[in-house]
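A single protein chain has been omitted from the complex, and every remaining protein chain is retained in its original position.
And now, chain A:
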């Protein structure tokens, strides 16, 4: 089978590769409205083109190509459908969970249950669901501060995430991480990082481990992939480029997912970037660069499947740029006055959840009642998570010094000759370090 990605070797930079243009017969989720941004005058000309023919470049893929290939191989009795009912329900439930959870977070924040910086993911659910649902438990996910939904999609229980946000000891990080540092050893969520770009090298390292296990430790079946999620602002950061280089150099099994929601707090992507088309930066390092409509979970899913398969085969990394949008401000502290209301309204019509619902109902995959049942179930899950978090205890003083070192001998030797960690006051947390 020839995959759209497999023919990439060259660094040939395509002139004006068009962004994903939907072929109406394939995807009913298209939108014919142009991208509106408050800086639309600054947009490069190529993005204005509507209805232009798709120019196929070896390294830049229009997603409809991938979808077409799959279609021809499909043996389903409904050749036009992209998903089965089961798959659709899984996607829907995950996106509803993400949305409901984030909405609850906003409520809880304004009620004074959680503090600090909380960055919500509303509107971007298609990216998280589309990508992370392609992963196994052993695969790793690395994210940024907008990480609640990545953790949820990967399988971290909602109650663990909510507890963490409330700062309780039953949180996934024992209350020590908070909103921006969601970690899970069990589900291989490697964080949650506050500084942008910081997680990308960590993700590269996790991918390196996968390759090392296969080639040095001779675990021949180790095909774990890592996904690194980050935003458009990060794509201007040095760590991004350094890791693109290393990942391509050593053909690491990693997928770099750019969640381009066009805004880095109040900095428009177009004002910050000399060449705003981030996916074009992949071929410069020798990996395929793909642009996909991040408000369409089905398209994202197709791209993700291909990228994951590529990584598992050992063909190396992929850079995927998802055009998406956050419905809320950058964080709950952001008044969000800078973005054009017309832009927000436009993207509200492209809500990924509504779109998937519409697709599934129109194609008779589900009844409305089934979807309602899922929404109710998720509401209960989120409610239960809040109750659990409320009821959980806050960390006690003895927890303060507990995880500073994996080996607590690192606190040193006290004047009396014993290791500090052996001092009973120390384990109570009342010793002075």
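By definition in this document, contacts are C-beta pairs under 8 Å (C-beta built on N, C-alpha and C of every residue); 3 or more make two chains touch, one makes a residue touch a chain; residues count from 1.
Everything that follows uses one rule, which is that contacts and distances are computed from a predicted model.
A.B. asks: If you had to name the missing chain as UniProt does, which of "Gap junction protein", "Large ribosomal subunit protein uL23m", "pyruvate dehydrogenase (acetyl-transferring)" or "Transcription factor TGA1" would it be?
C.D. replies: In UniProt, the chain excluded from the picture bears the name "pyruvate dehydrogenase (acetyl-transferring)".
A.B. asks: For the chain not shown, which residue from A:144, A:204, A:234 or A:260 touches it across the whole complex?
C.D. replies: Answer from the full complex: A:204 touches the omitted chain.
A.B. asks: So which of A:379, A:402 or A:423 would be touching the chain we can't see?
C.D. replies: A:402
A.B. asks: Quick one: say which of A:117, A:327 or A:419 touches the chain that got left out.
C.D. replies: Once the missing chain is taken into account, the touching residue is A:419.
A.B. asks: I need the residue numbers on chain A that touch the omitted chain, in ascending order.
C.D. replies: Chain A touches the chain not shown through residues 140, 142, 171-177, 181, 183-185, 190-195, 198, 200-213, 215-217, 238-239, 242-243, 245-246, 249, 402-407, 409-420.
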